[in-house]
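With one protein chain held back, the other chains of the complex are shown just where they sit.
We call the chains A and B, going by the order they appear; numbering starts again at 1 in every chain.
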Amino acid sequence: MRSVEDIACVFPASLKEALEIQADEKRRGRILAGGTDLMVQWESGLQPAPERVVGILGVPELRGIREEDDAIVVGAATTHWQLHTSALVRQFAPALAASAATVGGVQIQSLGTIAGNVANASPAGDLAPALLVTGGSVVVASVAGERTISLAQFFLGYRKIDLKPEELIVRFVLPKLPYGFREGFTKLGPRAAQAISKVMGAWRGKASAGVVESFAVALGSMAPTAVRLGDLEAWLPGKKINKKLLDEVEAKVTASLKPIDDIRSTAEYRGWVSGRLVRGFLEELAHVCG
Amino acid sequence: MSGAGPKRLIYSVAVRILRTRVRYSMTTGVTHRKGIIGKGIARVDGLEKVRGITQYVDDLDMPGCWHAFVVRSPVAHGKLRGLQLDPAFDWSKVVVVTASDIPGPNLFVMHDRSMPVLAADTVRYIGEPMALVAAPTLAQAKEAAAHIKADIEELPPILTLEELVALFKDGKLVTGVEQQAPAGVGGFAGGTPASGDVLCSQSIIKGDVEKGLAEADLVVEGEYTAGYQEQLYIEPQGMIAIPQKDGGVFLRGSLQCPYYVVHELHEALGLPADKVRVRQEAVGGAFGGKEEFPSMVAGYCALPALKSGKPVKLIYDRHQDILFTTKRHPVWVRHKTGLKRDGTITAIKVDFLLNGGAYLTLSDVVMYRGILHAAMGYRCPNVDVNGLTGRTNVFPSGAFRGFGAPQATWGMESQIDRCAEALGVAPHEFRLKNCLQVGDTTPTGMVLIDSVGSPTVLTEALQRAKFDQKLKRCTHGKPGAKSWYGIGLSFFAHGSGFTGDGESKIGTKVLLELGWFENGRPGVTIRVSSTDMGQGAFTVLSQIVADGLCAAIEQVRYPLPDTSLAPNSGPTVASRTTMVVGATLFGAAQKLRAMLEEFAGKPITSARQFDSVADKYLQQHGPTRVENGFKLPDKIKWDQKTFRGDAYPAFAWGCNIAEVEIDPRTLALSVRKVTAVFDIGRLINPVLAKGQIEGGLTQALGYAVMEKMGIRNGRFDADRMQTYIIPTMLDVPEYDIHFVEFPYEFAAPGAKGVGEMPMDGLAPAIANAVFQATGVRMTDLPITPEKLLRALSAKDTK
Partner (left out) sequence: MKTVKRTWVVNGESRTVDVPPARRLLDVLRVELKLTGTKEGCGEGECGACTILLNGQPVVSCLMAAGHVPDGSELMTVEGLEKTENGRLLQEAYVEKGAAQCGFCIPGMIMSSYALLTRNPHPDEAEIRTAHAGNLCRCTGYQKIVEAVELAATKWKRA
């Protein structure tokens, strides 16, 4: 039985070095960033410890948050703590900052990374809904070059992402919150902190005079991956936010997804409260946008 | 100084103040004004804890220590045909222990001698130990364990409380079945009782409950359930067994009751009791989870230690600790209450069913405490409490703070609110009218005379929380409200000291040793078996001794309890330590002080005097020991067979008031504030007492609203800290905690128990508040938004 003690690790000092290792089938290993998911799985035996691991926290090209025209660019190894304390993220992707602040406690936030969270692709991954509503992309790299994939297409299924074995996630390109738009995020868990969500959601939208102009909304822990409610998003523009609309939206949302029972919650509650959550988002939109 | 005999300047001051039928009396045991009883002094072991130098069992440096690993049954119920050791594995580097290796009888004593140390021919729960492996490293031990296969013919299991309740309602849960003790050395040859049988049962009968129900104007019924609760001490179970040259064994571990380990193990180990030495190391939390269970951990490392001759360590990782240790008994309580229109209670009928898991262990005493609290608190001439514990093929349920009382109070205080509602009386008015007070009789026929904090705890709490004003603000599920608000209360007593005939059976003994400390000054060493698991026993008992001696706290020390050095002062359980052991130590300290005062020819009234007198005494007489034993007052009469009489020397009393807010949008429940008033007799250390309440209420909060543990595929489902959820610093409500003192005068200095009490009453107070907020009564713990949704939907469809 292999334990973490037996894992052979390399710690590349540059992106070039990391990509060359991953390009070589004989040297390729599991990519390890903060370890807040993988180390738990390997130590507990939930997943067998791999033979080889490539630790990427020392790769400088994966760090940093910067502005680039209408987007913010977030390095793969950015921690949750860095996300929610970054002035850029708080201003231009506030739902992402809010999500990062709800991950575990300070200690987990100090270690866990955006790429790790996305690559783990848990249905309850805290950052996915906020990332999805930005309409952003992820950039992955290999020795062959870079590939940009829309986040909407990146989550393929339960714990599956569009990443080839020789590729590495290097950065996220997230359209800034446009002028006049707002964002929000809500996570419902079994306690106030350090909890995996029962249901969560993020939204980005604009309204004026109580009428929806644009509305993007994504829910997590409701399906094998986080999901954008595309049909609802297409239907809403032009509608006035009033009680009748909110009742309709609540019913549509509850009817549209098939969540499951698990140790945290029930399908019945998830189905019901997801409608309530999106209703709340629209009320918030009306309130902040006027 | 005149007077024959030791001039003990101790006098009783009995102050009878008649205040609305309350009798308040106080005995002071010391003359000097500057006693440290009642002072919130810093805990004696506080500094080492914040320096990180306290040694818990896994911190001990044990070079050459081997590691144990337990081979466990993968099925819930079956006939164990045999174990096969893979011949391809090199067994020479490890040691394996199976049932046939056990030197003495293959059993833990527990309360019925029916639980094997290692399963021999039957397995009764997933995880039941079948073999033990020890090796130089844990990895090697796990590797070896993976090469042991069990051949088991599966039998049908019974797994849940629901199944037991169904059997009970069908009249198929058979009472009166006696478990036969197993016979023979080296194998468990007892009969295989059918699952779904009764592990133990007991009734409490007062008056004629059927007559009482017939006389009633109104009969109210209710059923209440609560699930498992895991103690989740932050330090997992751990034990080291060190074989001794004389053939004995020295056990060092995280435990509450050193003498329990001796008692449980020595027969199986084939050793006389005095060859099993047990020492408590620093304990990182216990809550009852380290009461009886460490005896088993000790067995699992002592056996391979004795077989191999090597010291062997067994530290559970968290996953193993959650899966393979004891939990609070799940409960089903059914109430039937007879009421008169004038608001009095004519009959209380209770069925109290616990899920005991695969073996009895100590479920009988849990059930006893449960039934003694199941109809407690109110005046009623006709009471019938029918207690049963059913067997299931799951890990045996065990001790957890409250020990049956939280389950009983959950049922009783929910039911009392239901009764008030049925009569159209406010919940606090109904309790004020009916609560037991001085002169009243409990369900077992005990007349409440001494140290009765009722109705004071109730009136005080109601006033502090402004209950009747806030009751008017409750929303009752009003549609369209932005937030639902509710306030609810519970009122309860908690028996202090061991249940029933327990205290007299224990025969508490304590020892004080007067001698020189390392600093060259005289001091007193406390020798008792009582452990500090965080509750502050080292400090509180040291304060009591220092006060009795008129010494400073620095002149008293309390080393880690070690059975080779300390007598048996009983287990650290049952809210008995401060009350019973404290009183026995106080008596010993007074004896020692009397000896010193006689030697000096004058009273000792300061620590400086204690130092100089003791110094001279030691120079003349050398180190000196003083013993003392605890004796219950003669007037305490208890019949264990009929369950009538004085069940406890005294009751502590409490009232909890919870205020909740529910977000109608998500049904997320928030407990905003808890007002709690307690009578725990004389407060020895108010800071430590408050700390116990704050911690206990938080653990009770978890029981009420977030700690959920069920059975899936035959084993506990929330088997990690990620899935078994306890309150964080952000989950805790505002606490307003207050004590009223009604000292127990028969055990100076007059403390009663505090450890378990904060666990008892918060869950029903919260459920009662939720009822006021939403209009629905939640009858199953924990109360979650998912269950609220279901209850509200059911209400709407009516």
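One rule holds for everything that comes next: contacts are C-beta pairs under 8 Å (C-beta built on N, C-alpha and C of every residue); 3 or more make two chains touch, one makes a residue touch a chain.
Nothing here was measured: the structure is a model prediction, and the numbers come from that model.
Tell me which residue among B:Q140, B:T160, B:T605 or B:Q722 touches the hidden chain in the full complex.
Touches the omitted chain: B:Q722.
Tell me which residue among B:D151, B:D317 or B:D639 touches the hidden chain in the full complex.
Checking each option in B:D151, B:D317 or B:D639, the one touching the absent chain turns out to be B:D317.
Out of A:S14, A:Q47, A:Q91 or A:Q107, which residue would touch the omitted chain in the full complex?
A:Q107
Based on the whole complex, identify which of A:Q22, A:S99, A:S137 or A:Q194 touches the chain you can't see.
A:Q194
Given the full complex, what residues of subunit A touch the hidden partner chain?
Counting over the whole complex, subunit A touches the hidden chain at residues 4-9, 11, 32, 34-36, 39-40, 43-44, 49, 53, 55, 57-58, 81, 104-108, 110-111, 192-194.
Suppose we count only contacts with the excluded chain; which residues of subunit B make the list?
Given the touch definition above, subunit B has residues 40, 42-43, 45-56, 58-59, 231-236, 282-287, 317-319, 533-536, 687-688, 691, 693-699, 720-722, 726, 728-730, 732, 735 touching the missing chain.
Simple rule for what comes next: only the chains that are shown with their structure count from here on.
Report the inter-chain centroid distance for subunit A and subunit B in whole angstrom, where each centroid is the mean of the CA atoms.
44
Residues of subunit B touching subunit A in their complex?
Residues 139, 142-143, 146, 319, 665-668, 706, 708, 717-718, 720, 722-723, 725, 727-731, 784-786, 789-790 of subunit B touch subunit A in their complex.
Within their complex, state which residues of subunit A touch subunit B.
Answer in residue numbers: 1, 3, 5, 40, 44, 105, 188, 190-196, 263-266, 268-269, 272-273, 276-277, 279-280.
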